[in-house]
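One chain of protein is taken out of this complex; the other chains stay put.
Chain naming follows the written order as A, B, C, D and E, and within any one chain the residues start at number 1.
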Amino acid sequence: VSGPLVYLNGLMVPAYEAHLAIYDLGVVMGAIVTEQTRTFRKKPFRLEEHVERLIRSLQLARIEIRLGKKELLAISEKLISHNGSLLAAEDDLGLIHFVTAGQHAAYGGEAARTTPTICAHTFPLPFERWARKMESGVHLITPAVRQLPPECLHPHMKCRSRMHYFLAEKEVQANDPDAWALLLDQDGNVTETNAANFLMMKNGVLISPPLAKILDGISRRTAIELARHAGIVFTEKDIRLDDISNAEEAFLSSTGFCLMPVTKVNGVTVGDGKPGPIFHRLIELWSKNVGVDIWNQITQRAKSLPRS
Amino acid sequence: VSGPLVYLNGLMVPAYEAHLAIYDLGVVMGAIVTEQTRTFRKKPFRLEEHVERLIRSLQLARIEIRLGKKELLAISEKLISHNGSLLAAEDDLGLIHFVTAGQHAAYGGEAARTTPTICAHTFPLPFERWARKMESGVHLITPAVRQLPPECLHPHMKCRSRMHYFLAEKEVQANDPDAWALLLDQDGNVTETNAANFLMMKNGVLISPPLAKILDGISRRTAIELARHAGIVFTEKDIRLDDISNAEEAFLSSTGFCLMPVTKVNGVTVGDGKPGPIFHRLIELWSKNVGVDIWNQITQRAKSLPRS
Amino acid sequence: VSGPLVYLNGLMVPAYEAHLAIYDLGVVMGAIVTEQTRTFRKKPFRLEEHVERLIRSLQLARIEIRLGKKELLAISEKLISHNGSLLAAEDDLGLIHFVTAGQHAAYGGEAARTTPTICAHTFPLPFERWARKMESGVHLITPAVRQLPPECLHPHMKCRSRMHYFLAEKEVQANDPDAWALLLDQDGNVTETNAANFLMMKNGVLISPPLAKILDGISRRTAIELARHAGIVFTEKDIRLDDISNAEEAFLSSTGFCLMPVTKVNGVTVGDGKPGPIFHRLIELWSKNVGVDIWNQITQRAKSLPRS
Amino acid sequence: VSGPLVYLNGLMVPAYEAHLAIYDLGVVMGAIVTEQTRTFRKKPFRLEEHVERLIRSLQLARIEIRLGKKELLAISEKLISHNGSLLAAEDDLGLIHFVTAGQHAAYGGEAARTTPTICAHTFPLPFERWARKMESGVHLITPAVRQLPPECLHPHMKCRSRMHYFLAEKEVQANDPDAWALLLDQDGNVTETNAANFLMMKNGVLISPPLAKILDGISRRTAIELARHAGIVFTEKDIRLDDISNAEEAFLSSTGFCLMPVTKVNGVTVGDGKPGPIFHRLIELWSKNVGVDIWNQITQRAKSLPRS
Amino acid sequence: VSGPLVYLNGLMVPAYEAHLAIYDLGVVMGAIVTEQTRTFRKKPFRLEEHVERLIRSLQLARIEIRLGKKELLAISEKLISHNGSLLAAEDDLGLIHFVTAGQHAAYGGEAARTTPTICAHTFPLPFERWARKMESGVHLITPAVRQLPPECLHPHMKCRSRMHYFLAEKEVQANDPDAWALLLDQDGNVTETNAANFLMMKNGVLISPPLAKILDGISRRTAIELARHAGIVFTEKDIRLDDISNAEEAFLSSTGFCLMPVTKVNGVTVGDGKPGPIFHRLIELWSKNVGVDIWNQITQRAKSLPRS
Partner (left out) sequence: VSGPLVYLNGLMVPAYEAHLAIYDLGVVMGAIVTEQTRTFRKKPFRLEEHVERLIRSLQLARIEIRLGKKELLAISEKLISHNGSLLAAEDDLGLIHFVTAGQHAAYGGEAARTTPTICAHTFPLPFERWARKMESGVHLITPAVRQLPPECLHPHMKCRSRMHYFLAEKEVQANDPDAWALLLDQDGNVTETNAANFLMMKNGVLISPPLAKILDGISRRTAIELARHAGIVFTEKDIRLDDISNAEEAFLSSTGFCLMPVTKVNGVTVGDGKPGPIFHRLIELWSKNVGVDIWNQITQRAKSLPRS
């Protein structure tokens, strides 16, 4: 095959042949857990942790699969190796795993495959989408839509029943098309965006919402580890919107862009309105660790974008 | 084509060719709204109302499509006509509509179709699944998993971000494999099951949870209308679990089975533990309206089931 | 005196001499209740009801004053008569009453006047501020700041401890300088803006949030009465943001502008995005009642504004 | 000028000339932030921290002023120096700063000064009000009125929208005219009184409600520092009413009286019903630090009071 | 037997021999449901309704007994007949029913009687306790202790797990030894006292908290019926403390005293501070119905009380 491959239920198929039945429970009731990993220079970053978290999500979702960690790692490596070789030098891959609860027995009829649907696929990381935000910082807006409470879905289960994220994005982008949504929980505490963890620097301390209330992000872990290496104290506590307004810096952590500066929240400038020194410090340390200048890899795409 | 057809993005395709891209936002973040209609003697029941509710859900989901009510009705009629002709005489069809937010631009790459994915398909109603419960009544258990609060998703939008329903079912079936989950809201009030509205008879009055907190079910509307014709007073109010224990009857309304008696809740017998007179009265009236003996259509399948 | 007068603690003083001590409890802890009335053709509108509500707010605030309804009416009439005569023909007055809890004994020292401070004053209604919004409708945004819960302050007491309104306005105007803030309560239900009640038309019915949760606005009462006269059914129920998105119309009622169309909420168009027929109908009826073309009085000021 | 001065918008004016316009937003909507500092032997105590907190409150209130920390300190020192020289030897000053959001544009008309109103003034600390309570301890009662939730106003912003404090005091004093109100939050946890932080000694540990839920009091900071110097462990945790009933001691910290013993809560004796040893220890340490016998300064005023 | 009798587990025993084992689950975990009925001229008032409510409470408590309504009525009549004959002419009886869940199997050992303990007994109504309050009205105080939420115990089950009532009374009586506790729910809405329902007259309408949140009191039903006969409109809605402060009247309904005027709430006078005309009207109607001057029967006992 000359194009990228997708792993689907035991087979490696060309991407253009990778489909889900319309009867799949992933489609019918959003019963899907997922993971996203990325590569640096075509090598996966902390892949093992991502696979472990996938296994944990499956357990929380009460979905049992036959593949273990070893098999999942092997499939992942194989996809990265094949699909990575098709990329340009300056590009890197995002690797997605997802598992659904199988097909809906009544919709699918006798042919329904009720065992879990397991899929892994890749895509070139869309650096051009992040390029300008990486330079100038992103604007976060808190929508009226709130994060799901833990009595409904445990925040540590990375699943795809995320219509509320879709609505949250629509809501904030009606006010600012470039903004991202920062979701509050039902008590008004900051949680996360639909794709990233939130972190801030205040009085010289790196602060995160409590882990029990958010996804246990692997990029978040990385950021905290790097901060500790750099001698920065880290703590978890409830963050209110007003607490951000006089923070020194805020940023997001996520698999794709690693770290993204936040320079405005609900129209209020954070710090001096520019990506801050700790952000730069951490992205530099991260870059050293992985042998890729992360900042450059993303921001150089800004040149090819149309002027805004 | 000799088998059933599926409408998918403007085309009528054979069911075995109806797939979603793994990059579809319906798969990626559960961004799908849906409807389910049924036929009686192969004629759709209140199809227009279902299509109107689909349009309303799309509006709440901020998804815009090019098809209007008229087109959606035409597609529906065509599918029912073709696929219905393939069924046995005693069978009827379920008709599903669903619309996703389109494909994920970064995952799908240049080929991504970012306009909404529109699909309609049918399946034979699985009467055999309901046959024994229709005779003896269903056991509802309230799981620890709670219904999504309206600050996250509006209960009137029929969407498919329903992992919490999946978990609720798994939870209650670990205690009783035949039970269905009756979800409570965050205040402990009764809401609905994952596929049906809840109704009860108490002191001679038909009672439902307040409409603002539940799906505006079309079978629920039908049941209320029939009850009113039969001279039964209907009211809406918050229902607590304990309120069910001394109700005269309880039942569920849903597109597929119309009405289903509830004879046990959390292990406690409701009424005298048998499907009650109002249930029978309503299902009889409904049967007359549609020219199908609903009770017989479902319960006669019990004979072909293995002994439990 | 050639300029406007202000009533202050028993005296009529020139406006430029009307001050509060910096030790006044109104300043020190926001312990002030208030009212706002307006005139049509220099005659006060439902003044008696405003004065009655002031008395009721004083009772809720546990502030006792020596003036009764009769005296308050006399003062009001006198101010309107004198100050109204200074206005241009096309102008009208806003009349403010406020009462504070007196002066802070320790701050003020021996000279402190600890009996309530009573004040009434007027100002020309700022039609030019509303002119463009009256034509095209206002954009409401729901801020993260929430309305005070009734366990803190009863919503029927019109008081001036309203820093949260100040913050709410600042927050939404950071996103859209022309928007006004629509506050939600702690359950995510729509309440009111900082100066107006919210109303909407849905399925042909005029709907308001429940009176128990909002200010008992006198313009709201007027709107409801006019609607009833026009044969429009009125009801109260909890309104969620999503309920507005498919309403036919929405508008605000407030003393100054009477009714103001709402054509966008959180960036989503309401109805067809223009002031609707019921809005126009009600404002027309209102105009007839008071002998002033309210719409014209306000919108004609748009001509004198700089182009936006 | 022979009497005390007040700083008001750039000028030093005699106290009797210090007024606010009735159109000031501080009066119109309680949009004021504030600070209170005190002197010992006419020298300000931790003035710099108070000024820093004022700046922080301004930031949270989104009010910008032209004066920086240096200018605010200079104004403060000047007022203390001048006004302090007018006091008797045994007296000390309270110094108030407050900043409003400026004047209301429509009410004030063309003459409205819409830039912030900045004011600083002093008053002799009213020791006679605290004298008997300092000797025997204060009685705290929890009113039905609850503290404002952080979704409405951030507890770290010291503002004057405090009508609920006014009502809370009225409510408890209807039951006991000498009692002060101890406000609970919406979960029933202890927060603070209208003018002081709450602290208690339990099992030998000094305990405060969590800082995130209360004002970051500078007297509270002082008390904690002194306690630590005295080898007393300090911790923060949620305090319920019942937790106080078997505490060894409870006290309040506030700028004016520094520390005040609490000997009764809702009619229940705390500890042995007398000011306790830790209270005495801390007030003694504090007295040493500032060179004033705080206990004596306050309690000697009891002699001049009428017998109760 | 010359003294009063008690019904206990099938036997009529002299009152001095009526005991519960210390192992009874009523004692061990408060697993008791109960009823209280009263007589007028030694005839029971609405006894049948009380017995029906007892049966309903048993159902909610999942306790099954062998006695039906008929047997319970017979036992009750017998007790009233015998014990009533021992009373003075001006006295009347309170009749108590209670049923426990039986004895604790492990504590009681082999001898444990695990079937329900059923008891009925009487006592002379303590009119002297109510005499002064009936004349001048009672003072209600809202304690910090809140009513149990319905997620813990359904308010319609009259049970004896009421330690929180005991604490509520202790709390308010520490502030005013003559006050009774009016409990708020967790949202701050008025519910009931530990022994009576709350009612108020406002704008000429009789108002009660919603039935779903309180005990379905039989005296409350009586009061509502009498009011309706007297042409007074009745409605149910959430009542906040502040709503009482400007009510015309407030009163309590309870089996023993029928109606009791409330003239002060949290130290604030209700209405004009005296028992009001509607209270007098209703008690008069009630007296006619039962052939006893209820007001006289209670208040004449005030004469024999020591002067307060």
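The rule is simple: a contact is a pair of C-beta atoms (placed from the backbone, for glycine too) under 8 Å apart; a residue touches a chain by one contact, two chains touch by 3 or more.
What you see is a predicted model; the values in this text were computed from it and never measured.
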Exercise. Check the options D:194, D:245 or D:299 and report the residue that touches the missing chain.
Key: D:245
Exercise. Determine which one of E:115, E:136 or E:161 touches the chain that has been left out.
Key: E:161
Exercise. Can you list, in ascending order, the chain E residues touching the missing chain?
Key: 6, 8, 16, 18-22, 24-32, 61-62, 94, 96, 98, 101, 105-109, 111, 119, 121, 123-124, 126, 129, 144-149, 151-153, 159-167, 170, 186, 194
Practice problem: Quickly run down the residues of chain D that touch the omitted chain. | Solution: 187-188, 237-238, 240, 242-243, 245-246, 268
Exercise. Over the whole complex, note the residues of chain B touching the chain we left out.
Key: 141-144, 146, 171, 173-176, 184, 188, 241, 266-268
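The rule is simple: only the chains that are shown with their structure count from here on.
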Quiz item: Using CA atom averages as chain centres, what separation in Å is found between chain B and chain C?
Solution: 46
Exercise. Go ahead and note the Å separation of the Cα centroids belonging to chain B and chain D.
Key: 59
Practice problem: Mind pulling the residue numbers of chain C that touch at least two other chains? | Solution: 62, 144, 146, 149, 151, 188, 268
Quiz item: How is the touch graph of the chains shaped: line, ring, star, complete or other?
Solution: other
Practice problem: Spell out all pairs of chains that touch, sorted by label. | Solution: A-B, A-C, A-D, B-C, B-E, C-D, C-E, D-E
